[in-house]
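Here it is, the structure in full.
Just one protein chain is left out here, and the rest sit where they should.
By letter and in written order, the chains are A and B; residue numbering begins at 1 in each of them.
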Amino acid sequence: MKRARALPDPMSATIIRNGRVIDPANKRDEIVDLAIVDGRIADLSAIRNPQSEVEEIDAKGLVVAPGLIDMHVHLREPGFSHKETIESGARAAAAGGFTTIVCMPNTSPAADNPSTIAWIKDRAAETGCVNVLPTSAISKDLAGEELAPIGSLKEASVVAITDDGHCVQNHELMRRAVEYARMFALPVLDHCQDYNLVGNGVVHEGYWSTLLGLPGWPAAGEEAIVLRNILLAELCDHHIHCQHVSAAGSMRLLREARARGVKISGEVCPHHIALTDESIQNFDTNFKMNPPLRSQRDVDALLEGIADGTLSILASDHAPHAEFEKEVEFDAAPFGVVGLETELGIFIDLLVHKHGKIDIRRLIEMYTIEPARLLKIEAGTLSSGAVADVTLIDPNLEWAVKIDTFQSASRNSPFNGWKLKGRAVRTIVSGKTVWKL
Amino acid sequence: MNVRSPDMNRRWNRKDLLGLRELSADEINFILETADAFKQVGTREIKKVPALRGKTLVNFFVEPSTRTRTSFELAASRLSADVINISASTSSLTKGETLKDTAKVLEANHADIIVLRHSSAGAPQFLAQRLKSSVINAGDGAHEHPTQGLLDLYTIREKRERIDNLNVVIVGDILFSRVARSNIFGLLKLGARVTLVGPSTLVPREFEKLGVSISHKIDNVLPDADVVNLLRIQHERQRKEYFPSIGEYTQLFGLTKERAKLLKPDCLIMHPGPINRGVEIDSEVADGLQSVILDQVTNGLAVRMAVLYLCGGIST
Partner (left out) sequence: MDAAAIQRALRRVAHEIVERNPDLRSVVLAGIPSRGVEIARRMAEFIRASEKIDIETGIVDVAMHRDDVGARAELPVVRASKLPLPLEGRTLIIVDDVLYTGRTVRAAMDAISSFGRPARIQLAALIDRGHRELPIRADYVGKNLPSAASEKVRVRLEQTDGEPDAVWLFKE
């Protein structure tokens, strides 16, 4: 993996004292000091040598985690900089505790060619305070009709291919894309939506869509494509990752397939476990996303999927939109909510504290080595010599979400005013603090 | 002043009428009682009262409609309000202006009451949250059409002198019908038993969670019905996959002359209009003695006067 950021000045050193270091890659969980020298994790012995300057960080009561990775983020550049820029999105990531973010290709122009990827990487190197790793499209212009130049895109060092926001409907084309990507060991990510079943659906098809007369988006519309992806992963013997999984049926399919060793995985977004379709009854477009908020039964199934490992990755699907775009009739509003600055708090609060589904250690795995392994990137570890991307987390800090304080350029969050327990308090990229509370 | 009831504010304090789901049974009954008073105005030599004199009502119809718009216009005129009609083709929406901006402009022009017909469910809620003006929902997508629901309730109450414990059968395209939703919410609140009848593709089973029954055999439910409300089968909005043909629909669910014989003699036949004669209902049945379809139109005027008076009469 190429680092987007230049290393800091030589001979800089930092020591993070008394924190609970959780490094799943090395099966470490202990209260210990962590040293950073010249932007890399170092042995403590390195720091005992005389240094020109040692920055001391007191991490008593804090968790010292490998820098968190959010592998599902929309940064909107190029093309939609009124919603978000790489610069503002990266700041939002830092404020949320993320040192690495993976951005989706549905920009304008779409990231389906090496020059757009190069532009994004340059822009990220220039303006981004965290690591920004681009993905590219599966199909040209995300149209689902012909393959994007996947080989050249791999050369341009994309970490995965996905048509996120769209879904390749032609199973044959998808099959060939997966087969082709296998040659480059390039993971395939998929937004699972059957266009025929979903139609013009804008909310979960169920009790609330029926009462409110809003076009329904049935769970089967996701489950059908999850099943398709399981079949293709088996057929092509290559990994497919199902993005933002929302339905109970998808959970059953993934669980069964993973038990058989199929190369399939799934990620879960905070809104899909924090909210149900009941939230749409006031037609507030900040509760409109794709896939939609589902029923309590689906939420319960997702929580079980997180607990038993069926869902292995946490991600935000950070999807910024300007206020004027969201302030329209419900079915005319764009899908999506911002998430970078609230996701960690919501997941710690709900998964660790409220429901007790996983411990903080597993939560950190799902944000670090799980996405790092899937995407084959050198990140998500505190091994000696690794680039010093570190997130300090206070798992017991109580705070309230205030959209006015977001670093993101957009405010379309359904969580304004929520009181949460747990958040990142400092974000360190390549040894440098890029954000602290 | 003896005309003021001390509990007026307890019985009605809404500036908007968005749907029947959010109203209490008492609020619905209060509208119906108020409509009684306004219905009586229609029998006078001079059918106009000054209740909303000086108020401006905007009929803002983003989706076309003749009956509902005319009914609101007449209701407003009888209350002495000034009326402006804006349709989708004359509004700036066609020039790319957002609903919010158009509505803000209307408000800046001192529109006191905005009657909104819109193809998107929730559009009236959207406006009501953002405007000081009263917003009256004249039909939003497949969501609600509260004044139609109220006039149906009013007509049943007028003809049968009660609503509780009546068996009301609603036949047709429930899935896409705002009229059905407002009727279901209102009827259940006032204690009626509701049965939905239609093709299984157009009758969502989720409604059973509200306590309504669902049947796909109209002949089984007609004998016990006190009211049969037939919805318009809309060819234009139906896609082919919901049912194979109009002919098969009529054969399975149409209220034919033969089927009408199954009805109790005092069963009311209702239809929100416009009627597809020979499709959901036979012509003779639509014009027969049990039909109260024209009473519905007359009562619509009284109900809309009541709604405009209650929502628009309060100082904002």
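As a working rule, a contact is a pair of C-beta atoms (placed from the backbone, for glycine too) under 8 Å apart; a residue touches a chain by one contact, two chains touch by 3 or more.
Since the structure is predicted, the reported quantities are computational estimates derived from the model, not experimental observations.
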Left-out chain, listing which of the shown chains it touches: B
Option touching the unshown chain, where B:Val49, B:Leu74, B:Ala88 or B:Leu262 are the choices: B:Val49
Residue among B:Phe38, B:Phe60 or B:Tyr154 that touches the chain left out of view: B:Phe38
Among B:Trp12, B:Phe126 or B:Tyr154, the residue in touch with the chain that has been omitted: B:Trp12
Chain B residues that touch the omitted chain in the full complex: 1-5, 8-9, 11-12, 34, 36-41, 44-55, 79, 112, 306, 309-310, 312-315
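Please note the rule applied: only the chains that are shown with their structure count from here on.
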CA centroid of chain A to CA centroid of chain B, Å: 46
Contacting residues of chain B [partner chain A, same complex]: 21, 98-100, 118, 120-123, 125-126, 140-144, 176, 178, 181, 204, 206-207, 209-210
Parts of chain A lying in touch with chain B, wherever the complex brings them together: 206-207, 210-214, 282-283, 324, 327-332
